[in-house]
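Missing here is one protein chain; the remaining ones are kept as they sit in the complex.
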């Protein structure tokens, strides 16, 4: 699979977990692609932290409104029943628990499901955006990430070497190879992706994890 | 003068201190009457803490909109360029210093210009409303009150026997007999009302006060 | 503010709900005597009231004296801000309002940049019964004039929100720039059957006081 196909595959696997009526916020990168894979019949509402609920799909060329963008600065459209609000109102909505699902990218995830997605040690820390707010505020936090870095190093590790985004663990971690849920004990393998294998996941995941009772025989 | 004429006289004397463009909030009682006495050519904007800027005069009978009221629950109208907002936005405006002048009533005023206008000792304390917010938030606080209580006891006293509304002193105290400003040292007599006398004011004001250098010869 | 911005139809329904009792209310006052929340009070359904101006309903005074009603009095701006903080996921805030007054007694005071502030905790409700003007079928809300007051703040600060509205329109019929309360805050819609000043009787006999 091409890198782009892998990203879409992860996005598709995340989108299966969405439920009708969910208010969702999508981070930059793979999370943004989730919007393209929402199952038919599942109506979700896209919140963008720059101040919009009900962001619709990318506009056709020639119909771009330069002042209608998502938090990643990409042009969007207006879904039926949309609403605009200020930044403080947007983050009140986020921190106040009114976003059902935040899909975030991650540089690393630790054994407890805590994520690092905003800073790289040794580089000046110049960007955080809304990641920390979404992490503490969303009812459910889903991480959408490739299983390995571009250098083929594992991202789901014992301890993050990158700075944590916050103390709250994610609820679900979805890669192209596996899906993990998170409970008080840490990571629980829920699913091995078709085309991958339990052995691959085990050998490319330094973080300890348990197997879900519902995990299909491996 | 009838009680009502005295109240209007005080309101008129307060209104002379308003400047064009002032955003004003009027408390219940005498302060409410200030709206009727704004000098011609002085355009002010009435803020009511239940969520409106630009409240207009009392509607004519038959034109009352029962859902368009001021904070005292009296029907009002919409002035040109009005705006509606929620309670939290209204008090953000008040505490944030965006109201130029709050005109408040008072049960008592002390030697430092601090006011008591919300509770009576010995009675259950069941109402405070927006008085404390207006006191701390308005750029200028004007007290509009009769010089004496109905029982002819002085209201401008050494120490308030009623509970204070807050630590911030008023800037101006206007009665039917006198106008006081307030500085770090306490009360300063700025004006004796026509028809009253310096002696009357002195003998009916237990709180110490100094005379303003601009006070006309007495 | 009396009955303006009160969901009278919902409150009427609560009257006949036998298990709706021992309620705690968050509301500026407790309605008018015998009307709105005031009627629930007379029926003994309210045990505790959080608000800023109860004086306008003498029944509150009486129930309070008999020990049948607990009250918590909060300055109106602090009440509004505490509800907003509840909806905005904050842990609390500092306000100058009330410093130096009896309402500050026993409260945490903190000096920030040379000024004294009171610490206030957020307020949230289990259920918010709010009054709006128009709703679309998704639950986006607009309000009507000064009946807006605490309603948008309360809509954000409750587990379940029931909005009583004058009109329900199709999704898409409200301009996205004009929506005041976006639909994720709203769980149920009720069409209003009680019109102020007609079905609810005259309101203006109790003017004066927040």
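Structural remarks
Each chain carries a letter (A, B and C) given by its place in the written order, and its residues are counted from 1.
Following the convention adopted for this analysis, a residue touches a chain if its C-beta (ideal position, glycine included) is under 8 Å from a C-beta of that chain, and two chains touch if they have at least 3 such contacts.
Given the structure is predicted, the values throughout are model-derived calculations rather than measurements.
One chain is not depicted; across the entire complex it touches A, B, C. The omitted chain makes contact with just one of the residues A:86, A:149 or A:197: A:86. Touching the missing chain, out of C:54, C:117, C:150 or C:185, is residue C:117.
Per the touch definition above, the residue from A:6, A:80 or A:136 contacting the chain not shown is A:136. Of the listed residues C:72, C:178 or C:191, the one in contact with the hidden chain in the full complex is C:178.
Residues of chain C that touch the chain left out of view are 81, 85, 88-96, 110, 112-113, 115, 117, 121, 142-145, 176-178.
Seen from chain A, the chain kept out of the figure touches residues 28, 48-52, 64-75, 78, 84-88, 90-92, 94-95, 118-119, 124-133, 136-137, 163-168. Of the residues in chain B, those that touch the hidden partner chain are 23, 45, 47, 52-54, 78, 80-85, 91-100, 136-137.
The rule is simple: only the chains that are shown with their structure count from here on.
Between the CA-based centres of chain A and chain C the separation comes to 36 Å, rounded to the whole angstrom. In this assembly, the C-alpha centroid of chain A lies 55 Å from the C-alpha centroid of chain B.
Under the contact definition stated at the top, the residues of chain C that touch 2 or more other chains are 84. In chain B, no residue touches at least two other chains.
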